[in-house]
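Could you have a look at this structure, given as structure tokens, before my questions?
The complex appears here without one of its protein chains, the remainder shown in place.
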Amino acid sequence: MSAIPMETGLLLAGVLFMLGLISVMIRRNIIFMLISVEIMLNAAGLAFIVAGSHWAQPDGQIMFIFILTMAAAEVSVGLALILQIHHQLKTLNSDAANFMKG
Amino acid sequence: MGELLWLIPALPFAGALLLVLFGNRISRALVSAIGVGSVGISAAVTLVLGIEYLTSRPAFIRQEVWQWFDVAGFSPAIAFHLDALSIVFIFVITFVGFLIHIYSTEYMAEDKDYARFFACMNLFVGSMLVLVMADNLLLLYLGWEGVGLCSYLLIGFWYKEPANGYAARKAFIITRVGDTAMAIGLFMLFQTFGTLHIQSISMEAAQVWTIGNETAVIIAFLLLGGAVGKSGQLPLQTWLPDAMAGPTPVSALIHAATMVTAGVYLIARMHVVFELAPAAMMAVAVIGAITLLIAGFAALTQYDIKRVLAYSTISQVGYMFLALGVGAWSAGVFHFMIHGFFKALLFLCAGAIILALHHEQDMRKMGGLSKKLPVVFYTFLIGAASLAAFPLVSAGFYSKDQILWLQLAGENGNIWLYLAGLLGAFITSIYTFRMVFLTFYGEEKTHVGHKPTMAITVPLIILAVLSFAGGFIELPHNFGHVVLFSDFLAPILPAVSVVPDFTQYEWMLQLLAAVISLGGIFIAYLFYYKKPELIESIHRSELAMAIHRFWHSGWGFDQLYDTLFVRPYVYLSRVNKSDFIDSIYTFIANSTQGVHQLFSTTQTGVMRNYVAGIVVGAIMIITISLLL
Amino acid sequence: MILVWLIVILMAGGVLAWISGKVNRALSRWIALASVLAVFGMTLYLWLSNPIPAPGSAWLIQFNQPWIPQWGISISLALDGLSLILLLLTFFLGLLSVLISWREIQSKVAFFHFNLLWVLAGITGVFLTMDLFLFYFFWEVMLIPMYFLIGIWGHENRRYAAFKFFLFTQASGLLMLLAILGLYFIHGNQTGLYTFSYFELLNTTLAPEAARLLMFGFLAAFLVKLPVVPFHSWLPDAHSQAPTAGSVILAGLLLKTGAYGLLRFVLPLFPTATVEFAPWAMLLGVVGILYGAMLAFSQTDLKRLVAYTSVSHMGFVILGVFSFNEWALQGVVMQMITHGLSTGALFIIAGFLYERLHTRDIRQMGGFWSTAPKMGIIALVFVMASLGLPGLGNFIAEFLTLVGSWQANNWLTVFATIGIVLATIYSLRIMQKIFLEEYKLKQTLPDLNAREMLIAIPMVVLIFWLGLYPQPFLDTTRPSVQEQLQAYTGSDKEREPIARAEESTEELSSEKAEDAKPASTLQISKSPNPLISKSSNLKP
């Protein structure tokens, strides 16, 4: 089982993370952005699992659980915000919500 | 009797206070009663004290009213000091002041600010009395500045005219320049003696300093600065001609009794210090000589009757400085007294004329007044004779002759100073009688309105008598040899030591002075009465007119100071109105704000940009950590 | 305990005034008036009862109560002559401030009086505390209500002015806090006793370098507050934008806290460092005198003009403080009082004019003497005071300061004296532009009413009193001034003039002893020889 080198696992995590990142940067649709953030979180979790498995320690998995928890909370709040924004602005364009513009 | 000393200055102050507080609510008669009465009583007290002093002959009377303050040994008192020198000054101030006050009741009768006028006049007299009676230099300084304030208030009395306000401020500020020098002198005196008590300083000075001591010279020069400012001498004389903006009694008061003579008093009072500083003495004499000439020439070209008199005051005070400068203390003070009489007389006469001619001051529009205003004419003539030092019968002759004589005969005398004085005397008689001829002879050019009544004529007559007879209390050695005045002052002011060789020539010099004086009168007669065409021929010459303009403007001192001090200061001040130091702080604030704005443009509100920013940041950090 | 009451009454009065504003607007005015009157009465009583300091110290009353003992912080209040006189001034001007706001302030009356009383409480605290931590606390207490006073009730540009005021004083105050902490730790390291007590910290021995740095920390706060050129630029804005009461308190009191701090803290704490810095400080003072006077001349906003005169006058304070002799310091104390009165009065007059004309622009004024002579006379008195006319308080202050500074530095004193000429120039301009010349307005300007006279007359009387018989004030402050100078007198004594001065004191005092009765103040010298008679008079 440990035949898979850690580098490969981490590389996979890195690629997934990068894909999520690209998506966050190019998307305007706020739901897509949320999805992309999920991808990134998932990638981060993957990295923890890989490391945990490499060292045969439970800590990596525990971290993944925390990330999972956080992702859940984040998605719920994020979706509520999306609903609110859609309600107020009648659009899902994240650029429209630029009231904090300096 | 000495206990009454404090009353002399206190009465005018009390009068001023009453008039300030209640002046607008009481009748004019009562205002006059308070205004004139307070100075009158003060004069009466002076008389009583003077008689007391003459009979008992103490060295001085000192009365401490209260301790002003006391800080670490610096403890001036509100204390008055009466000795022969101050008696002469108090006498002139209160009596001439009293006469001027009486005169003012008629002169100012129409003015709506009657009470304010008398309040200021009382304050003026009071301050001057404090000045001459002060026991220490700080109290003297109080009177000194008080006089400055009152001159400001009175010169600018008709405040609606901006020019008057300008003249008033000019007077105050220029004299303040002198006062500043004097204040520094006081600091130095205090540093040296640990006190400003005049008697202590006079007593200790000779022990502390040798003749020509550097500190003494500097102090003497600084005090001279103060004196020059108040007395309208070179280089601070420019305020005095402009001071004519005030009502005429004010001019009389400034020129005859108060203010202008303060410088003479200061030098005479501090003569011990000056004697230890020969350079400063020389400076006093030279300033006097130059001033008397410059002012004399300027007076020649004026048309405003009051300006002529103003320049003549500068010139006459120059004579006093000349006398003081050669150590002829009592001669200087004597001339002060006589000058006080005849200058008050001349100003009051001029005032009567101005009042009669509906506030016309230009002599070219006067003329032929000798018939219309006979009292004024005769009294003016006496005053003019005294000013021009008409031989034998005028008081001015004796006082001025004494000064001229001592220029040669005194041990510090100098032939050049003498010649300057002589030339000055010549010019004096020319411009004086130019004034007489222009004003009183020739055809009448302006209708005579107001005829003077008792309140004007009585002071005129009294002053005329004094200007005529005042000289007989001090006559030359070879001519009566009356020395009442110098004897009186002898305990305070040392007599000048005369070089004995000269005594035999004294009558020649007197004759010369008489001839000069008469010659001046004759020239005036020739030019301004007999053959006016001579003047016109002079006026045709380009050069003469240029000189005329130059002299008329008071030798261009006003323009000089304007370019040197006033305009640069005003310019600098205007340019910097919004305070360049503030702009430094504004710059800091603005640049902070600028940077802030710069950074706030990065806050686009577009989330993708922020993410990109994070990525860029991460890349940078990783790159840097890799490179290091 | 009375010292605590002074502060507590003001603070409680402030809170009460705020609360009572809900009930009735006028009530808060009366509460403010009553509380200031109460503290004024208490201080006046203190002064008149003429307490005698304990032998060997200048302190009249002390109060000490630990606050946070583990950090060495205590509520330590102490009163000496200097604080007493300044408190009198504080409450007198406080009283006037309440009175002048009676008509002027019509919005948020209750909160206004809360702020007013808390500023006064802060100032009182500053003048009383002998614990540096508490001192900093009160320093801030007086700052924030003042910020509100300017920012809420000020004129058109009030926000800007309030921010500027706040930033300048706060930034410099923080430097002072640093210095206080530095002193605290140095003292703690040396002695093992960590305390903020002024009396303990006085005994700290400092390395020259440390002393210099700490001194600059304190100086920063005080010089900005004073203010000294080039840190003065908050002052014209704050003064001109503040409501009248605010300007009076700013000019009359807040600036004095800077001077007080210099006297109380900088001089005794850092004797060597200040001596090093003295020529520069004096130079700053002289620059301030001349620069302020010059800027005052060209201002067209009356309050701004008066503000710049403050800059000029405060130059004398720093000049005097750094001369290190009793004349100069007494002059500085006098300057603090008289400047508080004269400038306060000028601001009050500006306030009166603003109430009537709704402008501060002197170009729109002129000729007011003809319709408002009473105001003219009062303005004249204070304009003359401001230019240092003898007989009015400011003259005593300036003359003493200059006499003192002459002993320290001749040339700078010469330039400072020239400042008096410049003072004349700007002062007369005030009179000329406002009260003289032709009357330009359409409507007549009403003269002062009874309430305004009630405000003005005591000030006039006081300024004359201070000018003609300042001795009671000087006597009260003398012990504390001497105490502040303790570190310097050793070197000063060697100087010639002071030795002389002391001699003459003896002479005069012996003279006084003989002439105890008022009748004998008169001397009539009988001797014909003046020299002998003089000496006999002076040395009986």
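Chains: A, B and C, in written order; residue numbering restarts at 1 for each.
By definition in this document, a residue touches a chain if its C-beta (ideal position, glycine included) is under 8 Å from a C-beta of that chain, and two chains touch if they have at least 3 such contacts.
Just so it is clear, contacts and distances are computed from a predicted model.
Trainee: Between "Branched-chain amino acid ABC transporter permease", "Multisubunit Na+/H+ antiporter, MnhF subunit", "(2Fe-2S)-binding protein" or "NADH-quinone oxidoreductase subunit J", which matches the UniProt record of the unshown chain?
Mentor: Checked against "Branched-chain amino acid ABC transporter permease", "Multisubunit Na+/H+ antiporter, MnhF subunit", "(2Fe-2S)-binding protein" or "NADH-quinone oxidoreductase subunit J": the hidden chain maps to "NADH-quinone oxidoreductase subunit J".
Trainee: Please identify which of the visible chains the hidden chain touches across the whole complex.
Mentor: Answer for the hidden chain's contacts among shown chains: A, B.
Trainee: Can you list, in ascending order, the chain B residues touching the missing chain?
Mentor: 608, 612, 615-616, 618-619, 622-623, 626
Trainee: To test your reading of the contact rule: which positions on chain A touch the chain that is missing from view?
Mentor: 1-12, 14-16, 18-23, 25-29, 31-32, 34-36, 38-39, 42, 45-46, 49-50, 52-62, 64-66, 68-77, 79-84, 86-93, 95-96, 98-100
The working rule: only the chains that are shown with their structure count from here on.
Trainee: Using mean CA coordinates as chain centres, what's the chain B-chain C distance in Å?
Mentor: Those two chain centres are 36 Å apart.
Trainee: If you average the CA atoms of chain A and of chain B, how far apart do the two points sit, in angstrom?
Mentor: The answer is 94 Å.
Trainee: Per the contact definition, I'd like the list of chain A residues that touch chain B in the complex.
Mentor: Chain A residues touching chain B: 21, 24-28, 33, 94-95, 97-102.
Trainee: Would you tell me which residues of chain B are touching chain A in their complex?
Mentor: By the definition above, chain B touches chain A via 597, 599-608, 611-612, 615.
Trainee: Which part of chain B faces chain C closely enough to touch in the complex?
Mentor: Checking each residue of chain B against chain C gives 2-3, 5, 20, 24, 56-75, 78-79, 83, 116, 138, 141-142, 144-146, 149, 152, 156, 159-162, 165, 168-169, 172-173, 176-177, 179-180, 183-184, 186-188, 190-195, 199-200, 202-203, 491-492, 569-570, 572-574, 576-577, 579, 581-582, 584-585.
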